[in-house]
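Pasting in a structure now, in structure tokens, and then I'll have a few things to ask.
Note that one protein chain is taken out, while the other chains of the complex remain in position.
Labels A, B and C are assigned to the chains in the order they are written; within every chain, residues are numbered from 1.
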Amino acid sequence: MERRNFLRIMAAGATVIAVNPSLIRGNLYAADGRLYTAYEKAQLVDAAGNPIKASALDSEMTYIFNYPYASTPCMIINLPEPTQQEVQLKSESGEEYVWKSGVGKNRTIVAYSAICPHQLTHPTPNDNFIQYVPKTKPTMAYDNSGIIVCSSHLSAYDAKAGAKNLRGAATQPLAAVVLDVAADDTIWAVGILGSDKFQDYFKSFKPEFKEFYGGIAQAKQLVSISAKTVKMTEYSKDIIQY
Amino acid sequence: MERRNFLRIMAAGATVIAVNPSLIRGNLYAADGRLYTAYEKAQLVDAAGNPIKASALDSEMTYIFNYPYASTPCMIINLPEPTQQEVQLKSESGEEYVWKSGVGKNRTIVAYSAICPHQLTHPTPNDNFIQYVPKTKPTMAYDNSGIIVCSSHLSAYDAKAGAKNLRGAATQPLAAVVLDVAADDTIWAVGILGSDKFQDYFKSFKPEFKEFYGGIAQAKQLVSISAKTVKMTEYSKDIIQY
Amino acid sequence: MALSRRDAMRFTGLAAITAAASGYAKSDKTAAKSTAKGVLLSPAPIPAAKGQRVVIVGAGASGLTIAKYIKKGNPKVDVVLMDKRSVFMSGFLSNLVATGVLPLEFITHDFLEAARNGNYNFLQATVHDIDRTSKTVFTNEGTVKYDVLVLAPGIDYDYSHWTKGDVELETVLRTKFPAAFIAGSETLSLKSKIENFEGGNFVVTVPGGNYRCLPGPYERSCLIADYFKKNKINGKVLVLDENADITIKAAGFHSAFDNMYKDYITYMPSTTIDSIDPYKQKIVTEFGQEIEFADAALYPRVRGNKLLEIAGVAKDSPANKAEANIDPFTYQVIGDKNVFCTGDVRPMGFSKSANTANTEGKIVAANIVKYLGGQELSRKTWTSPLTVCFSAVSATPDLRAISVHAEYAYNDANKAFAFANAGMNEKWDGSEGIDGGKGLKEWGKGLYRDLFN
Partner (left out) sequence: MALSRRDAMRFTGLAAITAAASGYAKSDKTAAKSTAKGVLLSPAPIPAAKGQRVVIVGAGASGLTIAKYIKKGNPKVDVVLMDKRSVFMSGFLSNLVATGVLPLEFITHDFLEAARNGNYNFLQATVHDIDRTSKTVFTNEGTVKYDVLVLAPGIDYDYSHWTKGDVELETVLRTKFPAAFIAGSETLSLKSKIENFEGGNFVVTVPGGNYRCLPGPYERSCLIADYFKKNKINGKVLVLDENADITIKAAGFHSAFDNMYKDYITYMPSTTIDSIDPYKQKIVTEFGQEIEFADAALYPRVRGNKLLEIAGVAKDSPANKAEANIDPFTYQVIGDKNVFCTGDVRPMGFSKSANTANTEGKIVAANIVKYLGGQELSRKTWTSPLTVCFSAVSATPDLRAISVHAEYAYNDANKAFAFANAGMNEKWDGSEGIDGGKGLKEWGKGLYRDLFN
């Protein structure tokens, strides 16, 4: 119940902070713009509405925020090592695109859509099957950890390489959230890179939207100004991970 | 809940009064014994276990008792006028039999199975669709009242003539309960006349038996010694009658 | 996570099969020729007939009743009931499932249970040909011979008034805005349409002719309006009725529309549709009125199932296309007394409803037993089916329903059937309405018991 209210508030009250978007430069889109959609910039803020600083993100923790729509969950992770750069990726329909790099001081911060492109499993206030598996924790999905796993059907994604597919049924990477880290260490989501599954998602979860967001139209609202960002354990009651 | 418990107690604790059955003569079976089954005699007693006297039955009130099985409901009614006698009846498979008469001082007391032979509607602790409609109350099922009506599909039965079919989808009379009224005005059920639907009934209501009688075997127990007899409004929460 | 030794062994078991099966790529000698004739001209996998055999095609209310009551009437008759479906779903009460009032379990039932209790054979098979000379039914499971054949396949939709033969338009209408008067996927489509409705016009149409379940579209309109009201959905049910007024229980439905659903239902009588654009979601009426809709359940006219044409026993009736060409008193095909047609394909203009088919089925079953015993059927062996039918008018906070019951009588003066001994209960706002709601459920349960237990 609390989680549901939290989401409703998030969807409705996402208009707290105003910043001149032109101050912030995007730096993580595909070179030629293919498979990249810019959305209204949104600043990542904590549950109290205070800006989250890039340097304050716990290492290897999956945080969840909804972007670019009120109901589309994304994850942001501060990896223990710098990411790869200029990673060549391919969508399920064969389009190629480039994921540039993680952001932050050490290029360790990544963000991806938390909607598994395989069968749309995603975090809800009830449960979360898709998350980063820290290096010390084993997973059934792959030989080593430090990757993103959807435990619904065990699709494994390379967290440090644009969520490239490592193993499992998924046939394309997770869509990436293009992030900016501003000079003041604040974090901004500015767009989506790769093939997202938002339309399939909107078709598939209408009863859930009514339950958690108060309606279908509300679920489809674009996020504006800021996006509340919480640890996955605060977002979902149950975390399931193999 | 109370009604459910009431039934369980009825089924389990039906061993209160002992009478020499030979003292009581049956008087209402088919002349040639066809379509008549004698069961163990059971005395009709009230909720407290006290014998019900024939002369104490309210006129035109439907009372319910379970006989000859713990789960098979019957109705007993004290009609405002004497019944017909020697009524020729026919079962749905074409067997002919004779219903002799009502019992009691004025031949006004009748008893029938309350399982509608059409589609097995019957009184339960939740509701009752089948009952006697007093003369002053209109019914959709037939031109005049003072008859038995199953309001589930509006089958009408002639209460004073062995529950002969008057109109509706049912294709045979209600089975009759053969009654004895003893010299001391006590009432005894001694058998069933006509084509009963007990086997179909046992096939159709297994979940109900578990809910109300604690199990299927319990529902199939034969009633012994006495049968608790209450007004239909005490037996069922809702009375539905058109 | 590594495999344990034991696990590895299990896998090996299956791998052995895998290995053995992989040899296929080597073989290359399949005959390109179809062997269909050989497979399908052998007898279907059911026991040989142990006496006179009645084959019943269609396991709806009519077929299920007839199968059971023939066996009750004469257990020596061999009965085979066929249906292409793997599971029974009733049209009756399906509006309550579509609006979330009853669970799917309520209307979904088990053909095997019916066969077990009724002591007849059920064959899941689809008929694609019938040879009435050799008395053979051809199915996708093989052939079945009959002494008496009962065709009870129910309705199909007749979209021709709307599509004028445009097959593509018909397919789009069937897929995007199914009528949901044949239970199954259509029912689930309607359910998700209602649950996912985001506002605007929800169109419900009422066809002309003698369509299945006369009160059905009105009941549905009430229940959808009830859903919108309860869930605060800014939607309106537009009831486009080809008829001049509500066709049955009019007083009850009118008062429900006017009193409970003033802001949620717009009733439009005498509305004939001229064209439907399923992409722009726009209807144009005969008088040029344009109606936009956010979603819809478009119920076209009905016709007899195509099976009648396959059997060569179809004939247009004044009400509908391709209904059964039968003697209305005996249900026997004109010119072929061994074939009976019952249920919603009958042309007599009785109400196309389950209770009618069920009561009719008992009469027809008794008559088939007589006919197999050498008796001729005629007007004298006819008795009337009964129509008893409840319609919900609201579900919130209480299920409330109105009802009608009627028999039919043949009028020799105008050679027509007419209602007899009819009665109505159209009051829904007092305790009658609540009793009606309880009656509705018990009515349905009684039917299921009669068909399956």
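The rule is short, and it goes like this: a contact is a pair of C-beta atoms (placed from the backbone, for glycine too) under 8 Å apart; a residue touches a chain by one contact, two chains touch by 3 or more.
Since the model is a prediction, treat every value here as computed from it, not as a measurement.
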Could you run through the displayed chains and say which ones the absent chain touches?
A, B, C
Missing-chain contact among C:62, C:95 or C:210 belongs to C:210
Out of C:110, C:263, C:290 or C:398, which residue would touch the omitted chain in the full complex?
C:110
Touching the hidden chain in the full complex, which residues of chain B are there? Just list them.
138-140, 206-207, 215-217, 242
Given the full complex, what residues of chain A touch the hidden partner chain?
92-93, 118-121, 127, 129, 140-141, 151-154, 167-169, 171, 200, 203-204, 238, 240-242
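Here is the rule we use: only the chains that are shown with their structure count from here on.
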Which chains are in contact with both chain A and chain B?
C
Using C-alpha centres only, name the chain that sits farthest from chain A.
B
Averaged over CA atoms, how far is the centre of chain B from the centre of chain C? Could you give it in whole Å?
37
Would you please write down the residue numbers of chain A that are in contact with two or more other chains?
none
Counting only residues that touch at least 2 other chains, which ones in chain C make the list?
none
